[in-house]
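The other protein chains are all here in position, but one chain of the complex has been omitted.
Going in written order, the chains are labelled A, B and C, and every chain counts its residues from 1.
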Amino acid sequence: MNKVTHIEEAIAAIPSGAVVMVGGFGSPGTPFSLINELLRQGQKHLTLIKNDANEAGIGISKLIEAGRVDRLITTHIGLNKTAIEWMNTQRLEVEFHPQGMLAEKIRTAGAGSFGFLTDIGLGCEITREDQLLDWEGERYKVEMALKADFALIHAARSDRLGNLVYEGSAMNFSPLMAMAADQVIVETPECCEPGEIAPNQIHTPCAFVNSLVLLPLLTQEYAVMEHHVRH
Amino acid sequence: MNKVTHIEEAIAAIPSGAVVMVGGFGSPGTPFSLINELLRQGQKHLTLIKNDANEAGIGISKLIEAGRVDRLITTHIGLNKTAIEWMNTQRLEVEFHPQGMLAEKIRTAGAGSFGFLTDIGLGCEITREDQLLDWEGERYKVEMALKADFALIHAARSDRLGNLVYEGSAMNFSPLMAMAADQVIVETPECCEPGEIAPNQIHTPCAFVNSLVLLPLLTQEYAVMEHHVRH
Amino acid sequence: MSDIEIILKRAVHEVHPGSILNLGIGLPTQLLDYLPDDLDVMIHSENGVLGAWKQAPREEMSASLIDAAGAYISTVKGCSFFDSAVSFAMIRRSKIDLTMIGAFEVDQEGNLANWKIPGKFSPGIGGAMELAQKTPRIVVLSTHCDKHGKPKILTKCRLPVTAYHCVSRIITDKAVLDVTPDGLLVTEMAAGMTPESLQAITEAPLIFAADTLDLTEEVKLS
Partner (left out) sequence: MSDIEIILKRAVHEVHPGSILNLGIGLPTQLLDYLPDDLDVMIHSENGVLGAWKQAPREEMSASLIDAAGAYISTVKGCSFFDSAVSFAMIRRSKIDLTMIGAFEVDQEGNLANWKIPGKFSPGIGGAMELAQKTPRIVVLSTHCDKHGKPKILTKCRLPVTAYHCVSRIITDKAVLDVTPDGLLVTEMAAGMTPESLQAITEAPLIFAADTLDLTEEVKLS
């Protein structure tokens, strides 16, 4: 049960037209190396699902700027003026959800359920008439599960079976996406032997992971971004 | 933000007639001490929500045998002949759910949602006509969220803010119940200072915990049960 | 060799290295005793364990670690613990490759009844319904007849069904049967059984493979 795979092979499994979830909230948790390989291989007409669009010139913004992304399902792209420009000029279709609804839609797919009843956004512009359900005397909004063909995940640490550990705020959507996507590709800078991670400290059990790409080193993209440091 | 409370005071908050979730799958994770105190204080007409009924003479079975429990929402009570006897003689009302549906109903309440759409049990005896929903061309069963007034939880370790860590298979329903109940009472044999548990090793963040009872020692109920050891 | 031993020894052949499996409470759990110690599998237990293994040595038992059957288990390297919602997410997302499960009744369409005998036995549902409905491959382990000698392999289940069209294979002390679109296909029979004698203790009509193997031989290989 060794899931370690070459990055070329892991990413080559993704066809054009695929629906791809990408972990990360801003930079932390963003699988920059997997994204760069997807850019290199040239898959097109992708639908991406990510909390945000990263910032111009890095992460999934590279895919957007290269015209590879037809559609982005997200919650907020305010930090990426390029993505907003692509959206406003109709070169990128963007579907927005409240952040917790996006998380919960993904988690619902990951739990093998099909939708959930909520009151978030009831009466607001984001709610359409056909999403309303009167049930047992109350009115709810039905949010449907959001699945994907692939998930691209960055883990701080893994064993070679694919048990994952996240660090800091880099966890965010990753454990949910690992459950919700049919094929889960993980990049990690640190791969250990099974048993080295305590069983109750594993964030994503290996059952949810299909392939594991070892990063020989963390490039500059993974470093602290100077323009976010206040002096 | 010190949540450490005396056991008498913590349990005295529970009134007769309360709906109480109890962690644990079999013995692991069962908050025996909190249950014993609830037995001692005498609250009646309780509705309990627990995976199982423990075994005769221990855990929530004590409450059932003392006639304190009107209703049990559970998944399987096969290891407790006394509880089955109470059920069969109509002294205890029992509501059964598939185990993962019980978990998910609790988790749905814990997520602040109201229900979810599933296909589990469709066409089976457990599904009533009024639970069926045709939505976007598919037929689903609607499972409603399951909340509680209180949750009683056993944690292997905590800090005094109420950040919890579970051990082994003792996690099971506890993190879900901690999210789903309005008041969460935790017992633990080990309470440390904030910061001693690594932030990414906390299973239940302190926001979900209201009071914390320190166990001076673990009684025999927490030990390996000889009759479950095969020789 | 007891009927149970025959079933379990044959069931060992169903377990493929590299797979994730769940062993239902009762007969399937006993399979643990028959699995080689170096087998590369991950056993899922509904109570939140992936990587459960045989009973731990007495001095290593933890009161906080059981499998869903209540045994004080050891674990394999790479084991993980998680909550019940994640545990059943794993099941409903079909991440368990194989579930071995017991049966009160199983029928020719692969329908399974194993959770309730109205008026006699209704201790609850447990994890059976979700395992049966969502595991890609379900192998039923069961004696061929009940303790009164009555067939358990039926034309149509009479007890409340756990899940429909879920069973792939049935392993009994008398035969191995595959659920196919055409009905139940017998691929192995125990020594001494004939198509006629097997049909006589089976309610569902049986189809026999051209090269029906000797179940007893398979058992000896374990």
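Heads up, the rule we're going with is that a residue touches a chain if its C-beta (ideal position, glycine included) is under 8 Å from a C-beta of that chain, and two chains touch if they have at least 3 such contacts.
Just so you know, these numbers come straight off a predicted model, no measurement behind them.
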*For the chain that does not appear here, which of the shown chains does it touch in the whole complex?*
A, B
*asked:* Using the document's definition of touch, tell me which of A:Thr5, A:Asn51 or A:Ser158 contacts the absent chain.
replied: A:Asn51
*Return the single residue from A:Trp86, A:Phe114, A:Tyr140 or A:Phe173 that touches the missing chain.*
A:Phe173
*Among B:Leu34, B:Ala83 or B:Met179, which one is in touch with the chain left out?*
B:Met179
*asked:* I'm checking contacts with the chain that's been left out. Which of A:Thr74, A:Asn163 or A:Asn200 qualifies?
replied: A:Thr74
_Touch residues of subunit B, complete complex, unshown partner_ = 1, 110-113, 159, 161, 163, 179, 193-195, 199-200, 202, 205-208
_Absent chain, residues of subunit A that touch it_ = 25-29, 51-52, 74-79, 84, 94, 96-104, 106-107, 119-121, 123-126, 156, 166-176, 203, 222-225, 228-230
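As a convention for this text, only the chains that are shown with their structure count from here on.
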*Please find which chain has its CA centre nearest to the centre of all protein CA atoms in view.*
B
*Length of the line joining the C-alpha centres of subunit A and subunit B, rounded to whole Å*: 32
*Which integer distance in Å separates the CA centroid of subunit A from that of subunit C?*
37
*Can you list the residues of subunit B that touch 2 or more other chains?*
104, 107, 119, 166-168, 171, 203
*Got the subunit C residues that touch at least 2 other chains?*
49, 81-82, 85, 88-89, 91-92, 134
